[in-house]
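The structure appears below as structure tokens.
Of the protein chains in this complex, one is absent; all others appear in place.
Now for chain A:
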Amino acid sequence: MTLIRKPLSRRSILRAGAAGGVALATPTIFTSSAWSAGYLNEPTGSTVTLGFNVPQSGPYADEGADELRAYQLAVEHINGEGDGGMLNTFTSKALKGNGVLGKKVEFVTGDTQTKSDAARASAKRMIEKDGAIMITGGSSSGVAIAVQSLCQEAGVIFMAGLTHSNDTTGKDRRANGFRHFFNTEMTGAALAPVLKNAMGEGRKVYHLTADYTWGWSQEGSIQKYTEPFGWDTVAAVRTPVGAGDFSQYLTPVLNSGADVLVLNHYGKDMVNSLTQAVQFGLRDKQVNGKQFEIVVPLFSRLMAQGAGDAIKGIFGSTAWNWSLTDEGSQAFVKSFGQKYGFPPSQAAHTCYCQTLLYADAAERAGTFMPSALGAALEDFEFDGLGNGPTLYRAGDHQCFKDVLVVKGKENPSSQFDLLEVVEVTPRAQVEYPADMLGGELGAYNNGV
């Protein structure tokens, strides 16, 4: 009747043991084929598959949608369709517009739902079922870190999309993971001097922080760079991601004695919290004899669009803005605009660059093998992708480039022209030693 009968006899134990042994031995039949390839998901046909894992639902869905548009555009350009975009301005000329290593680029997509579990499940699907050779995406640092460690364990390259927490290339860095986007450390270093000039020294600061790795990282960086000139933290309150209504968190700000509110929020959360803060009349108040100010450390044009009039005069930092006038940015804005009818966001920009950088590294390395491809990206110097001369540092797989400090425009000339670049902070000012944030890259994993 069953494998184990009561009372337990020697025979029934043997029988159960044998059945268990068979169950344990079965997997080798399936894994043995994996050993024939030089690395996981080695493309053998005429195509190569990339996996685009972005949030299509949840608080970062707007960014995710824009990221997906950028990925599709990058794939077109790599395959030689369209006008080529930033391929024409990119200083590395390895890509010829005929795919990568003669293989046409195809892609699969997945929805991260801005949840680590869902993101890892969809990344696994792309690796195990669709044979994706590289995973890229993000829009939440928690998700990016979770997927990055998954890619390390599985043995594919992870090209981080929009993820701004220090931890992604700090204490949670992985050899198979690379990030083009900047981090909170750079935001702090770039934003603090501007804040000091605009708002003065000796301020009382109230932080509202998204309660996950990015929020903590952002809060820490702002404190680190503003405390030297006398900005004291009155309180730092953690808010859940996707809270929707922030009024219960904003009410205590009024009576806290603080004269600066830092909103460490992103995406729809930032749109909601900033709009509500302005509705509460915080910006019209005088506290401690000073004008009450609001700072949003990480800004994006998509969020500015969502927040409407509330963003006028608000300071923040951004990786890239479509209004930049260099050749690369203009080429990108032009081809994105022609295809979709509106300018790209910073999320779109970083995802487009990451795809190009990956394809270029594969072309230069002559293989998609993670260890060889990674070596081609390490200490790679390039220009023409919209941020000036950029370095992919070998020590932590983090890109170093200029950071933009921006302000919400008072008189926007169009519905997209919402951010005014206050300062382009040069790369030298935001650089830091590779071992400052801790963490170990470890060795590359080729997945075999």
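Here is the rule we go by: contacts are C-beta pairs under 8 Å (C-beta built on N, C-alpha and C of every residue); 3 or more make two chains touch, one makes a residue touch a chain; residues count from 1.
The rule is short, and it goes like this: contacts and distances are computed from a predicted model.
Undergrad: Hey, which one's the missing chain according to UniProt: "MauE/DoxX family redox-associated membrane protein", "Biotin-dependent carboxyltransferase family protein", "Succinate dehydrogenase cytochrome b558 subunit" or "Branched-chain amino acid ABC transporter permease"?
TA: Of "MauE/DoxX family redox-associated membrane protein", "Biotin-dependent carboxyltransferase family protein", "Succinate dehydrogenase cytochrome b558 subunit" or "Branched-chain amino acid ABC transporter permease", the absent chain's UniProt record names it "Branched-chain amino acid ABC transporter permease".
Undergrad: With the full complex in mind, choose from A:Arg238, A:Arg364 or A:Arg393 the residue touching the hidden chain.
TA: Among A:Arg238, A:Arg364 or A:Arg393, only A:Arg238 touches the chain that is not shown.
Undergrad: Which residue, A:Arg120, A:Lys268 or A:His397, contacts the hidden chain when the whole complex is considered?
TA: Here the residue in touch with the unshown chain is A:Arg120.
Undergrad: May I ask which residue of A:Glu128, A:Asp309, A:Asp379 or A:Asp435 touches the chain that does not appear here?
TA: Checking each option in A:Glu128, A:Asp309, A:Asp379 or A:Asp435, the one touching the absent chain turns out to be A:Glu128.
Undergrad: For chain A, which positions touch the chain that isn't shown here?
TA: Residues of chain A in touch with the missing chain: 1-3, 20, 23-24, 26-27, 30-31, 56-57, 108-111, 115-117, 120-122, 124-125, 128-129, 142, 145-146, 149-150, 152-154, 210-213, 238, 240-241, 440, 445.
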